[in-house]
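Here the complex is missing a single protein chain, while all its other protein chains stay put.
For reference, chains read A, B and C in written order, and residue numbers begin at 1 within each chain.
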Amino acid sequence: MTKILGKTGLESWLHNIMQERALVAPKHVGDLILFDPVQSVDEVVFDYENTNLSPKEFFFPRTDTLFTTKSQDNDVELIPTIIDQETVIFGIRPCDARGIAMLDGPYLDDPADSLWAQHRNKTTMIGLSCTKPAPQCFCTSVGSAPNDSSSVDIMLTEVDDGYAVEAVTEKGERLLQGVELKESDVTLSAPSCDTSVPAEGIVETVKKVFDSPYWSRLADRCIHCNVCAYVCPTCYCFDIRDRTDKGKIERIRTWESCQSKGFTRIAGGHDPRADKGSRLRQRFCHKLLYFPQQFGPLSCVGCGRCVVSCPVNIDIREIISDLQELGAKVG
Amino acid sequence: MSEDNSPLVIGFLCNWCSYAGADMAGTSRQAYPPNIRIMRVPCSGRVDPLLIVKCFEEGADAVLVAGCHPGDCHYTEGNYHGRRRFALLRDLLDFMGIEKERFRIEWISASEGKRFAKVVSEFTDEMTKLGPRKVG
Amino acid sequence: MGEDFTQQIRDKAKELLENGAVECVIGYETGSDGVSARPAFIYDAAEVDRLAFDNTCTHNLVKYLLDKKGKSTAVVVKGCDSRALNLLLSERQIQRDKVYVIGVVCPGVVEWGWNKRSEQLQKRCNWCRQHTPVVSDFAVGEPITEEPPAEFADVAEMATKTAEDRATFWRDQAERCIRCYACRQACPGCYCIDCFVELLDPEWVGIRIAPDENWMWNTIRAYHLGGRCISCNECERVCPVNIPLSLLNRKLEQEVLDLFDYKAGMSEDAPAPLITFKKDENLGIAE
Partner (left out) sequence: MVKEATEKVIPNPFVPYPATLTSSVDLTTDVKLFTLELDRPEDEFDYKPGQFAFVSAFGVGEGPFGLASVAYRKEGLQFAVRRVGTVTNALHQLEPGAKTGVRGPFGNFFPLDDYKGKNIIIIGGGIGFAPLRPVITTILDNREDYGEVLILNGARSPSDLCFASEFDDWAKPPRTKVELTVDAGDDNWNGRVALIPDVLAELGPSPKDAIAIICGPPIMIKFTLTRLKNLGFGDEQIVTTLEGKMKCGLGKCFRCNVGEKYVCRDGPVFTFAEISQFIEQF
């Protein structure tokens, strides 16, 4: 039996959630659709392909304060950031949720990143499965599916008279407490997504073609604009620096990208990745080789954002195909 | 904006003319409002537009750049270059919502202590009337 | 346009690569979606058939010449792009004798989109007053000799708003900015080895990705292109959060025209307005 929540039921549930917690949902911002805090259910966009930016910023904010300092009588007190706000993210796609769960790998690896852990603890993810994946999507090719509920707390799937509801985790069950659900025998359709990206065996292939001139040829076109990294749900590089404002010092971290010049330049001037080709290779090898070696899965969830957003059409799907072809030739 | 709600004015004064003019205002006991925070710079041409934008970013209500009269620059042509840069920057800032009036460029010589005091007084008055910057 | 232009570009590229005149031809090819163009780098005469030209060729390929310094390179340019050549030549960033210019008379490019061909001309093409390249060694298409005068309706519209509304507008844009610097990376005029935004000492712009810092970045980025921007509008196209950077650029373009009667990139030896001056101008300052 499937449990169904009607459309008006969903709206009042979201409204109730908003009374006690921050609700983040897809919303129109200018001509974009972004995950953003909403003040009323009217702002929520229910029908969208994928947001322009990933929801990673609610776990790994663009700018985060690691700690602040308080100076008194030549004594420095360091105050770590505590996150109190309970947040619910509504409408997260399976690919994005999977990206976030994947980053538990590096971030919760000992010693755990306490800010990430706090954000994870305080946030409940209500997933919305994709009924019609966008042409750039390829989650099925990289080990997931448009209805993959493995990384969300609650999964909703749109059906004729509302949404089929699946409580995936205890956290999800808690959030659903008191919500009236109808029983129904509707069967959920399993939409398909692009399965043609030959990601299988890519880890071994990348090792073989690591020193290929392919990378520097590809980098000819790359303008190293960082867009791919900033829209990506699994890119997690950061920069750390102090900020002083009227005597208050905070140590902050912000998004950064391995594509920017000088990312690996050390103080003495040496830069192991000074050329464009090795920087571009770093990004794809992180996703297709290093991350799998360290944590298992490819760190690409197939959301297709970089595919659409790249100003010069550097397309990870095409790169995976090219590499497989190249690898086959190398033998 | 300072705490008492009076405008915060940042003044970049060229070392050779306008700073000496401000000095002259002081020694000849010409009163002018204390709202201005003075930065001494070698030349008005040295005032990188970055400095001005930075002032506004950090919350200044107004910026004054003062240098030698055209033709009198200690470095011959610094203020001519500055004049072009400031003219363009002022229009850009205005377009971005920082009214033209908030960014003022004046030529004040070392002997014009009285005029320095007058400029700062008028500028501060004008800014008080205009009120604090409402956004940003 | 279309096939005829494509064929002329391929033939020329083949000739240049075969006779060794250039090492690489930078042009366009069809992208992975089968619809929109993307930059192509052709090193081998056997590959010239990858080259194509149509109304999705939006990229300003002159940017790539900065990566090809000292190497003989041919580049396909549209009218707007060609002005970037003059900009870089006048700023001594590239050498004329190392660049072979394939200049395409551009009827305009359409809104860029992945996997979909728009019929809508880009904003910049409606403003465009330079359909014919100002520099070219090999011309593709019939030159257009008469261009209408520049107009700035969008800038004028912004100016009708109150200062507070203008400030709010740009504040909202800054809030959305994610400081990826794609605008800078796409711009042929942005080639500083150390960009002010990344300098640590002095730290002009803090690293927070927050409205104040983002506002500072966007303001100065635009200003540094004052009198240098050649209106290819690639910065706006590549922006992942759709900040209307063209408004800033065009405001400056208009002011530069009004104040200094100057248009960037029209010749390789006219000095940019901010590196020169006239003694007897007052520009509305300290009158």
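Some notes on this structure:
Keep in mind that, in the parts below, a contact is a pair of C-beta atoms (placed from the backbone, for glycine too) under 8 Å apart; a residue touches a chain by one contact, two chains touch by 3 or more.
Values in this document were obtained by computation on a predicted structure and should not be read as measured data.
Considering the intact complex, the chain excluded from display touches A, C. Only one residue in the set A:2, A:16 or A:69 touches the chain that does not appear here, and it is A:69. Listed residues A:40, A:85 or A:121: the one in touch with the omitted chain is A:121.
Across the interface with the omitted chain, subunit A contributes residues 66-67, 69, 71, 74-78, 80-81, 101-102, 104-109, 111-118, 120-121, 151, 207, 210, 236-242, 244, 249, 251, 253, 258, 263-268, 270, 272, 278, 282, 285-286, 289-290, 293-297. By the touch rule set out above, subunit C reaches the unshown chain at residues 200-201, 203.
Heads up, the rule we're going with is that only the chains that are shown with their structure count from here on.
Nearest to the common centre of all protein CA atoms is the CA centroid of chain C.
Between the CA-based centres of subunit B and subunit C the separation comes to 34 Å, rounded to the whole angstrom. Subunit A and subunit C have Cα centroids lying 32 Å from one another.
Subunit B makes touch with subunit C in their complex at residues 49-50, 53-54, 57, 70-71, 77, 80-81, 83-89, 91-99, 105-107, 133-136. Of all residues in subunit A, those touching subunit C in their complex are 29-32, 52-53, 62-63, 135-136, 217, 220-221, 223-227, 229-231, 239, 241, 243, 252, 254-255, 257, 260, 262, 276, 307-309, 311-313, 315, 317-318. Those residues of subunit C that touch subunit B in the complex are listed here as 155, 158-159, 163-171, 196, 204, 211-213, 215-216, 219-220, 222-223, 226-227, 247-248, 251-252, 255-256, 259-260, 273-275, 277-279, 281-286.
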